[in-house]
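All remarks here apply to the structure that follows.
Every protein chain but one is kept in place in this view of the complex.
And then chain A:
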Amino acid sequence: MSQPSAPTDRLPDLTDPEHLEFRSRTPLWLIVLKWLLLAVLAGVLVYVSMQLAEAGHVVWVVLVAFVGLCVLAVYGTRRAVPLKYLLPGLLLMLTLQIWPLAYTVALSFTNYGDGHMVTKEEAIGAIEANSVRPVEGSARYQLNIAVPEGQDPADGDLVYLLTDPDGVFLAGDLEGVTELDPETVETGLTGRITSAEGFTVLSASEVNARTADLNEFAVPTETGGIKAIGLSEAFIGEPTKVYDPETDTVTDTLTGTVYVAEGASFVPQDGQGARLPQGWQENVGFDNYTRALTDPVLRDGFIKVFVWNVAFALITVGSTFLLGMALALLMNDERLKGKGIYRSLLILPYALPVYVTALVWASMFNQDFGLINDLTGLHINWLGDGNWARFSLLLTNLWLGFPYMFIVCTGALQAIPNDVREAAQIDGAGPLRTVRSVIMPLLLVAVGPLLIASFAFNFNNFGLIYLMTEGGPFEGGQSQVGSTDLLITWAFRLALGGTQPNFGLASAIAVFIFIIVALISYEGFRRTKALEDVN
């Protein structure tokens, strides 16, 4: 540790032994602390990867190991100094931004959604398990679960001790049932066998520990199999839907219908009747993208929604910025007294959660009971008429958004040196001219990127729309394309509000929205760069 060996650590004048002396004086406790922290982190990562390995996520174990090695390589050596600062950020970016993005894109190529959440194997398992029904007219038994005497409860052969409705005692194993001598059996109040010679009765916890074995276990009878219901009852049941792996079909033994695998679920071979409810997840290629582009409802609504979406974001950013800036300019005037109070009051709308504000505004816009119509004496159908609803939203968003712009502008204004203003005054510019030609360009350099970020935010302002109007009002006798729908709320309804909530389709649409917003933001930032040349 005393000799820095890495060339990157060496500054030009480090050949000076004094510097070497200085550099080697890292306190011991810091080094110990560093390695302690690294050891703790390694321990955590090992634990996490063990959990992951247990759950069978091999790829994830590799990833965790990779992250661990990265951390060790960066902090365990004296190399890679810039990375020491960047690594936490990079890791956070990977987990919080890149990974969800990749996950969403990956999801958009599948049919993941309600009814298609599990693997085909699991779906078939569910179909068979859910189809088990009691055999017509069959008996129910009182049950206790045991193992033959002398065997270990943890892995001995399972035996059902049964009492049939006539009071006959039976022992059932994989071979079938054999009658027990009543003399050798003790029973409880309900006739349930509590102990029997030659058998060790399992406790509830012991039964519980053998869940996996019990799931496989059934006592064969002529008509089906005796299965336990819970701990104390058994019935004769048989699956009424049977899967045949050779033909990849499911046959319903009650109706005789044969189901074939098609489109990630089982549909009747003859096309008559409904498909089985349990489907499975599979790769669908570009189907979701094709559907998003060709579905008539999606296509026709798109232009209408897109235009309003852009207008909503632009007008919101414009109006909030203008109001915020105007107020900031006003508050920045030295002649104004009590600025602190005004400023705190102006920030209030920003301090309230949008859920509360949006709901309050929605009730204020109510045609019959709303505050606005009550006060003004108007009888405007604010939220029931398309244009008024749009106007209401813009007004609400202005209220919600201007304090943010006010804060930003106040900060930026205070950064503008006073001498610039004085210079403008000396050049004979009036107050308006000063704002337009001097203050605005300087202000825009500072707040330009924020305006673009605000645009992107409002472009996807799901919360406000959903709380105020749910995308409505829906005009023209349909319930799909609302007058105030943004792309995000509209896509949300189409993808997740239909018969089969379809996360695959939702992801495909989210990818489209991402591309649109990314393009707009890119163009915006390119232009802000040009603005920076003003300086």
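The definition used in the following text is that a contact is a pair of C-beta atoms (placed from the backbone, for glycine too) under 8 Å apart; a residue touches a chain by one contact, two chains touch by 3 or more; residues count from 1.
Rule of thumb we're sticking to: contacts and distances are computed from a predicted model.
A single chain of the complex does not appear, and UniProt lists its protein name as "Carbohydrate ABC transporter substrate-binding protein (CUT1 family)", one of "Carbohydrate ABC transporter substrate-binding protein (CUT1 family)", "MrpF/PhaF family protein", "Protein-export membrane protein SecF" or "YdbS-like PH domain-containing protein". From the set A:V61, A:A123, A:L162 or A:A292, the residue in touch with the chain omitted from the display is A:A123, counting the whole complex.
In the complete complex, the residue from A:Q151, A:T200 or A:S232 that touches the missing chain is A:S232. In the complete assembly, the contact with the undisplayed chain comes from A:N461, out of A:T187, A:T396, A:T434 or A:N461. Residues of chain A in touch with the missing chain: 55, 96-97, 100-101, 103-104, 107, 112-115, 117-118, 122-123, 125-127, 129-134, 140, 203-205, 207-208, 211, 214-215, 227-233, 235, 237, 274, 277-279, 354-355, 359, 362-363, 366-369, 383-384, 404, 407-408, 449-450, 452-454, 456-457, 459-464, 466-467, 469-470, 472-474, 477-480, 488, 492-493, 495-501, 503, 506-507, 510-511, 513-514, 517-518, 521-522, 524-525.
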